[in-house]
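Missing here: one protein chain of the complex. Every other protein chain is in place.
First chain written, first letter: the chains are A and B, and each begins at residue 1.
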Amino acid sequence: MSGTTTTGSATPAGAKQEGSTRRTRRRARRAERIRDAGGQLPTRSLVLRYILLLVVFAICIGPFLWQLSTSLKGTTEDIYTFPPRWFPSHPTLGNYDKVAQIIPVWDYALNSLKVAASNVVTNVIGSSMAGYALARLRFKGRKLAGVAFVMAMLVPLESIMIAQFTTMRELHLNNTLIAVVLPGCIGAMNVLLMRNAFANLPYEIEEAAIIDGANVWQRFLRVALPSVKGTIAVVAIFAFMGAWDDFLWPLIVLSDTSKFTLTVGLNYLNGTFNTNPRVVAAGTIIAVLPLIVMFACLQRFFFRGVGEGAVKG
Amino acid sequence: MARRPSATRTHAASSPWLFLLPGLVVTAAFSLYPFVSTVWKSFTDARTLSAGTWVGLQNFTDMVHDDQFWTGLRNSLLYVVCVVPFTVMLPLLLAMLVRRYVPGISFFRAAFYTPVVASVVVVGLIWVWMLDDRGLVNGMLHAVGAGPVHFLSNQWLLLFSAMALTVWKGLGYYMIIYLAALANVPNELHEAAQMDGAGAIRRFTTVTVPAIRGTMALVGALSSVAAFKVFSEIYLLAGPSGGPGGEDTSLVMLVQRTGTGLTGRTGYASAISVVIFVITLLLMLLVLRLDRKDKE
């Protein structure tokens, strides 16, 4: 792992004080980058790093590129040639158009967005609260509560799906988007991720707040939460992805075609009699893009220094 | 479990439960409570469309005499043993690689995440293409005068190919858990180590690994549970019948095969689900126990 760890003189993390404006924060981040990328990294190791990045890139991106390429191929192009052709000979966006003709993509995407966004909000709030209690508070029954979450994570989802469906019917929630969100709205795995993140925080960071007389909610909101932004971003990504990708549960619990989520709706593209793989590929690209964008937006949270928002003063 | 100074209680006795309330309610209502009915059904001969009657341990004794169950158990356990070391280490190395800023890094980071979100079916299709007797990999082997290797028709090669697929798809997933954890390793520790003249590898083993050991344990636990419950990867490469003669069937595939559809044997499938639950619980406890031992 030559040179993979950050070197050089760190800008004191505390420099980024609370109340710093967005601009100064951005400037600080830029400074951090420059520091990171700076001349301290020898050319040889930089080249090596890019070679490694490119190798992993080639391994990772293949299927995605192939999907993209298929989705851009016209109807006259043979897509079953061997070896597969990576570049469409007559690139066209017609397949994306066709997806929109076959299913109301925007309506379905909106449903998915509602479900995924709610799932992010409930998971971030619910699992950070639970995770904080499990990691930082002492109380009787803590172990038991922890075990409950571990067990919940291990329950084979498929085996309880019909029971969940019956519950939703009894709550008169079947065929609603709420029913789609509810079972996964505070994922046990996310609780454990948050617990782990809070547990890894140095104990000192809360001590100052305790001395200042902050109560437990203040400590949670003002001190602990800002220190685990990275993990919150992970939970948000997982929650979004989980809700966005879920197929079986929304299929079971929804019956109105108009309420379908995107993943369920895109399944219509696999026709009973004829399937156009190009249109299916276009559909999968439509489904995947928001996830990649979501990742691209949230990834910066993973790369901030520990100091930011954590140990203050 | 991280150890910390035993702080005096600085909160009202009720607060922890207020923090836990939403999570516990959802978990109890939508996971644990329904699972109770699965456990109950494992003692009945229920089918998808009939409630069935109490049959005691019949399903469990049937299981012991079911060759497919033992094949499934063997494959699922083998999966854990072979896959977990890679899913713990490779994503960590990947996270270290992309952590540092170099021009264009955001692009690479997003690219490394695409296998996680790519459609399973498309991924399966591509892998089948690559591993086909006349596919990409065999083409390359042929060029150097080797092969063909029958990745997709040999029972063991199929299983190993599925494992490779699992590791590949998990790279980006576990990478981001590591990234979040690495962000919490204070730079000062590295600097101190560097001043002491520690090389990169030394710093990795003496600074990075100890600092994120808890996360490694968590990733180990999560990925062993996921590996034990493997389904899609084998299903895609080896087909719904679980490879030639069913030799690549995993336990979850068996649950799917026996329990799905309108004629599913709910009782039997529930019994296998209960076994899966117990084994994954043991796996999880084992990994966390190992972690604790390491620390002491």
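In the analysis below, a contact is a pair of C-beta atoms (placed from the backbone, for glycine too) under 8 Å apart; a residue touches a chain by one contact, two chains touch by 3 or more.
One rule holds in what follows: contacts and distances are computed from a predicted model.
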Record lookup, UniProt, unshown chain, options "3-phenylpropionate/cinnamic acid dioxygenase, small subunit", "NADH-quinone oxidoreductase subunit N", "nitrile hydratase" or "ABC transporter substrate-binding protein" -> protein name "ABC transporter substrate-binding protein"
Given A:103, A:145, A:197 or A:298, the correct residue touching the omitted chain is A:103
Hidden partner sits against chain A at residues 75-82, 102-103, 156, 158-163, 165-166, 169, 174, 245, 247-248, 251-252, 255-257, 260, 263-278, 280, 283-284, 287
Touch rule applied to chain B and the missing chain gives residues 34, 37-38, 41, 45-52, 119-121, 125, 132-134, 150, 152-153, 231-232, 235-236, 238-246, 255-266, 269-270, 273
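Throughout what follows, only the chains that are shown with their structure count from here on.
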Residue positions on chain B within touch of chain A in the complex are 1-2, 4-7, 9-13, 15-17, 19-20, 22-24, 26-32, 34-35, 37-38, 93-94, 96-103, 105-106, 108-119, 122-123, 126, 129, 134, 136, 139, 168, 171-172, 176-177, 179-188, 190-191, 194, 200-201, 203-204, 207-208, 212, 214-215, 218, 222, 225, 229, 252, 255-256, 259, 269-270, 273, 276-277, 280-281, 284
Contacts from chain A onto chain B in the complex sit at residues 1-7, 9-10, 32-33, 36-37, 41, 46, 49-50, 52-53, 56-57, 59-64, 66-67, 82-84, 122, 125-127, 129-130, 132-135, 137-139, 142, 145, 148-156, 158-160, 163-164, 167, 182-186, 188-189, 191-193, 196-197, 199-201, 203, 210, 215-217, 220, 227-228, 230-231, 233-234, 237, 241, 245, 281, 284, 287-288, 291-292, 295-296, 299, 301-307
